[in-house]
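Note that one protein chain of the assembly has been removed; the remaining protein chains are unaltered in position.
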Amino acid sequence: MNNIFSYFIPKDRKFFPLFEKASANLIDMANQLEGLVNSPEALREPYYKSIENLEHKGDEITHQIYLELSKTFITPFDREDIHALASALDDIADYIHGSANRMLLYNVTEMTEPIKKLADLVKQGCVDVEKAVKELKNLKNIRVITDSCVRINSIENQADYVFDKAVGDLFDYEDDAKTIIKYKEVLSALETATDMCEDVANVLESILVKNA
Amino acid sequence: MNNIFSYFIPKDRKFFPLFEKASANLIDMANQLEGLVNSPEALREPYYKSIENLEHKGDEITHQIYLELSKTFITPFDREDIHALASALDDIADYIHGSANRMLLYNVTEMTEPIKKLADLVKQGCVDVEKAVKELKNLKNIRVITDSCVRINSIENQADYVFDKAVGDLFDYEDDAKTIIKYKEVLSALETATDMCEDVANVLESILVKNA
Partner (left out) sequence: MNNIFSYFIPKDRKFFPLFEKASANLIDMANQLEGLVNSPEALREPYYKSIENLEHKGDEITHQIYLELSKTFITPFDREDIHALASALDDIADYIHGSANRMLLYNVTEMTEPIKKLADLVKQGCVDVEKAVKELKNLKNIRVITDSCVRINSIENQADYVFDKAVGDLFDYEDDAKTIIKYKEVLSALETATDMCEDVANVLESILVKNA
């Protein structure tokens, strides 16, 4: 079954720790995002700052993975999949950062229920991303990974629904078009962060599928 | 030429029937979408409901393909391509459903000409997707697949044009910003459904290219 893995993985000391670092960083970002959307305006600045910093930290981890890849001959799974996974994890970070950034730049002062709900779904997505990534290194428990992928897909579906409903409500209850656009953009960035979690799930499933 | 295929394909009784099921389901969805945008408001509810149901049916087919993949050792073509194709077909379903959903949630009562035109292009795209997918199982007639891919690309181009023109017209003839945003979002979801058909075409071309 997973013979390739059982052979190579015990030797890999490079990629798995970096992937775990990247996904742990996503958890930190998602927690900061949650803090941000649940804090009164006056207390939000530190959250914006740490999300910014964590995004840079994520960039460095991604860069380190690419660097290792260029120096390492034998990799625990296909080189292009390592690249794809690193890049998909980085995309989640980008959209969490992008969501926070839009809140700041567009002066979104009122954190509405759908914003909070989507931030929570982003966090749930990151939790499952981390769970699945952690399991990659031994693959003894493929089920843990596939279960996380299924949950991530369901989280993304829920996010879609929250987004569509929230925008529908904006049309129904908000008269100022400018406000509608602002909130739609923020909600859309949050929803896209869950899409990016789904992309990670797709890469993970594809890795499993190749090596099963 | 297609030696790998001629060898393995006659034995495959799993994936091709499921892919055909998935693309037949897309035809059903596209027909319901067409019915929806060409019906007076009072008669639209059943269309919304069947699109919803068909989307669930599509999800189940996708899930079945993934399940087969996890249980099957020898596949008719690369495992990751089976995964990519299943996921791309599912994306079309998601955007057809998403388009209908926005019409409903945003109270889009007037089905304008560009909406009807885009729904028609989505349907044309699905027809070619089905045609191409059907041909995958024997690959005796690669030309049928490449011709469908070319047509899908042209359909996507047309959809781009219809979308851009329609939005330009909204700016010219519609004064209410809220209405502009609503219609733009619905048109955009429809246009993205044709992008997803193009993604399927890309996966199909990539499969041909690998196995030619």
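In order of appearance the chains are A and B, and numbering begins at 1 in each one.
Operating definition for what follows: a residue touches a chain if its C-beta (ideal position, glycine included) is under 8 Å from a C-beta of that chain, and two chains touch if they have at least 3 such contacts.
Just so it is clear, the structure is predicted and the values come from calculations on it, not from any experiment.
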{"item": "Absent chain, residues of chain B that touch it", "value": "146, 160, 164-165, 167-168, 171-172, 175, 177, 180-181, 184, 202, 205-206, 208-210, 212"}
{"item": "Residues of chain A (touch criterion as defined above) contacting the omitted chain", "value": "66, 69-70, 79-80, 82-84, 87, 98, 101-102, 105-107, 177-178, 181-182, 185"}
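Please note the rule applied: only the chains that are shown with their structure count from here on.
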{"item": "When chain A is superposed on chain B by its C-alpha atoms, the rotation angle in degrees, nearest 5", "value": "120"}
{"item": "Approximate Å spacing (C-alpha centroids) for the pair chain A, chain B", "value": "26"}
